[in-house]
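All protein chains but one are shown in place.
As written, the chain order gives the labels A, B and C, with residue 1 at the start of each chain.
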Amino acid sequence: MTGIDLSVNVGKLKLKNPVLLASGTNGYGNEISNLTDLSKLGGIVTKSLSLKPRKGNPPQRIVETSSGMLNAIGLANVGVESFVKEKIPFLKELNTTLICNIAASSIEEYVECTKILTAEELISAFEINVSCPNVKEGGLEFGNDLNAVGRITEKVKAATNKPIIIKLSPNVSRISDFAKVVKQEGGDAVSAINTLVGTAFNIWTKKPKIKNVTGGLSGPAIKPVALAKVFEISRNIQIPIIGIGGIMNWQDAIEFIIAGSTAIQLGTVNFINPNAGVEIVEGINAFCEKTSVGKISDLIASYQI
Amino acid sequence: MTGIDLSVNVGKLKLKNPVLLASGTNGYGNEISNLTDLSKLGGIVTKSLSLKPRKGNPPQRIVETSSGMLNAIGLANVGVESFVKEKIPFLKELNTTLICNIAASSIEEYVECTKILTAEELISAFEINVSCPNVKEGGLEFGNDLNAVGRITEKVKAATNKPIIIKLSPNVSRISDFAKVVKQEGGDAVSAINTLVGTAFNIWTKKPKIKNVTGGLSGPAIKPVALAKVFEISRNIQIPIIGIGGIMNWQDAIEFIIAGSTAIQLGTVNFINPNAGVEIVEGINAFCEKTSVGKISDLIASYQI
Amino acid sequence: MKQSKLKIDSIEKLESNTFLISLKSNQSNEVITPGQFYNIKVSDNDFPLLRRPFSICDFINDRLYFMFDIHGEGTKMLSQKRIGEELDLLGPLGNGFDLSGDFDTAIIIAGGIGAAPFPYLIRKMPENKNVVSFLGAKSKSAVVKYGLKKIFISTDDGSEGFHGNVVHLFKSKILDFVDKKIKIYACGPTPMLISLQEFVIQNKIDCQISTECSMACGFGICQGCPIEKSSGDGYLLVCKDGPVFNANAVKL
Partner (left out) sequence: MKQSKLKIDSIEKLESNTFLISLKSNQSNEVITPGQFYNIKVSDNDFPLLRRPFSICDFINDRLYFMFDIHGEGTKMLSQKRIGEELDLLGPLGNGFDLSGDFDTAIIIAGGIGAAPFPYLIRKMPENKNVVSFLGAKSKSAVVKYGLKKIFISTDDGSEGFHGNVVHLFKSKILDFVDKKIKIYACGPTPMLISLQEFVIQNKIDCQISTECSMACGFGICQGCPIEKSSGDGYLLVCKDGPVFNANAVKL
């Protein structure tokens, strides 16, 4: 690579480049590291962790749709304790920036997870998932409730000195109102977007194709919606945005950066092309060379309206 | 066709079958009638009409996305007066049920349009577009405001004796709350969904690909979201639902009916296959034969959860 | 205008990036005006979702010809089709060129793949009219002379013919036509049409241009293809009122 500066600052969080792998789409880095070099990325975000392990939803958990997929994994995860014992040692070897995603069913659980994990030096930041549409007890409600998002931000922020990123739900009328609350309560950044609520039915059995009935829609189908959400936040609120939703290649990544993203996350594409992250870093670099952009950060929110 | 009863009642509105063409995707029935037999359909919904003609947005108005398209037509339409003079005479010859879609920037305008058009015998019902995301003055705001939707329903209802269908915005947290208000204020049915807000940028010029900056996402990409919205309303509120969003073939149509739709509308597919409506009516009929469904209305909300 | 599935009869690479495809039409008595187009579905699934518009390039007996450049995914897929496969076509659509009028010499001005509609225009041109073609391309390897007559060539890089754009080339030859009654038929990128439009309006030359624009339906139901009227407020639709307009009728 030439002298192009790909580093970005997501608030206090410094990344060597803007490309992250999204929560729930790279496990804990383990299996995917056989297929790509995670050390070349800006970092990875873990599968959402909860205080106790969760076995997740019964099958069928996923179904393909036009240019997208629905998932209702149900936040299957090993829990904070096993994560620290069993996953952190391997993650140390990956030589990549680690962001821990936390999902919980109460504010207390968010705070407790954050406190426990704050002790781990390897963790550079927390991404707080207030928006998982597949957990019945809390997820959706938190994500659509301005007050709840505000309080979670405030309490979690108080529980750690590491940067706090709030991952927002797209299933709201004005996502920028949520970004505003996050900013007010001291959050360092927002991630946008999590999946859209969707469903599918088998017309012969009349049953939902996903056991959980509804699932979260991801993939290229949602890219225009995700871009509009990023752009809405960018125009209205001064807070770093991590753009997510349907990014498949470097062109999409650049589009998100132009629309206001400081960094981007890759989700569904990892399932199809596990090396996409590295290819996108290279593609971004080549684009900068070609268009004489010296620092990628100059591209952030560079839209011409 | 055999003895299967494809007729449905959308509240007081009787349709000979559940297949309608969606507003903005069949003009005023004119051009598309050269390519398909509209008299075989349940009916057509006109392009949104406003009191005065609107020239619409400057180009570029549309852009293709993965399994979808964005549009920002800007409600280009001939206005109520020309509609009555110039379009109604031709529409009379089509021998199909006519639903008039109305869009406005004030409650007074909705009422006035409704009053004027009520005089036209040919019009069987009104669909009130409270959710067009491309009109700056009002559209989006109305569609996301429970109070406004309630008041529009009430006032429009008072202005006509014809059935009133409120076309809901999907860009809200809980669409069933809006269906509830429509029901409370005497609305006869709801249509769900209008397009999702989306955008796209040209990475070389950094300009939005659509002049209006954001547009409405339609097509198969949004089908899972539309189904989830229909299903949410169906489970929570007793009101006839017209399902819309990404329907491409009879299987999709059946899926929407199972998920809770009394009738369905075809949008984007008309651009690709102008005869889709007729094919879908035939497909629904064949499905009913194959699965021994005597009346299509038995399938409505027949999901097995 | 109708929707039909037609079998591919031949597919041929004319130049590095330009293909010619022919389809067996089921009716040879179809009335098609040069400059009209077809909206073609290049896949039988949701990718790409929308049809792609292509000008009718030629129509001989029952064979429809289209000439196209690989531009993005849709045209790439089209270029990979096999003989015998079926394509779903909607057309003929729009308003084509008007071959009537008080002229003795038809001047064709084509930029790049803008040459596509002219083989058929030349075939349909009344025999008593003279035809001269001006053809501009990026470089020699993009010059596609298929079906043209009396050709003057320009290339942006000077690798063949006049070094410069095709409108400059035409202007440089304008004196050759002082004693002729000319009518211009033009198709090409919008910047080329803009500079031509300015010239013909100034010089009061009869000129028709074929315009381009993203389309969803191609037959007037989506309102996705507006083009500004040159006089008065409001828009025309490229697919229905065009794609061919008199040069003075629209703002480019």
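FYI, contacts are C-beta pairs under 8 Å (C-beta built on N, C-alpha and C of every residue); 3 or more make two chains touch, one makes a residue touch a chain.
Small disclaimer: the values here were computed from a predicted structure and weren't measured.
Among the residues A:103, A:149, A:248 or A:263, only A:248 touches the chain that is left out of the figure.
In the complete complex, the hidden chain is touched by one of A:50, A:199 or A:268, namely A:268.
Checked against the hidden chain, the listed residues A:17, A:50, A:67 or A:114 yield one contact partner: A:67.
In the full complex, subunit C contacts the hidden chain through residues 43, 45-47, 73. Remark: the residues of subunit A touching the chain excluded from display are 24-27, 30-32, 34-35, 47, 55-64, 66-69, 71, 73, 76, 219-220, 248, 268, 270-275. Against the chain not displayed here, subunit B makes contact via residues 66-67.
Everything that follows uses one rule, which is that only the chains that are shown with their structure count from here on.
Chain-to-chain contact here is organised exhaustively, every possible pair of chains being in touch. Put simply, the chain closest to the centre of the protein, by Cα centroids, is B. Using CA-based centroids throughout, the chain positioned farthest away from subunit A is C. The distance from the centre of subunit A to the centre of subunit B, each centre being the mean of the chain's C-alpha atoms, comes to 34 Å.
As a whole-number value, the distance joining the C-alpha centres of subunit B and subunit C reads 36 Å. Taking each chain's centre as the mean of its C-alpha atoms, subunit A lies 47 Å from subunit C.
Each of residues 66-68, 219-220 in subunit B touches at least two other chains.
Annotation for subunit C: residues touching 2 or more other chains are 46-47.
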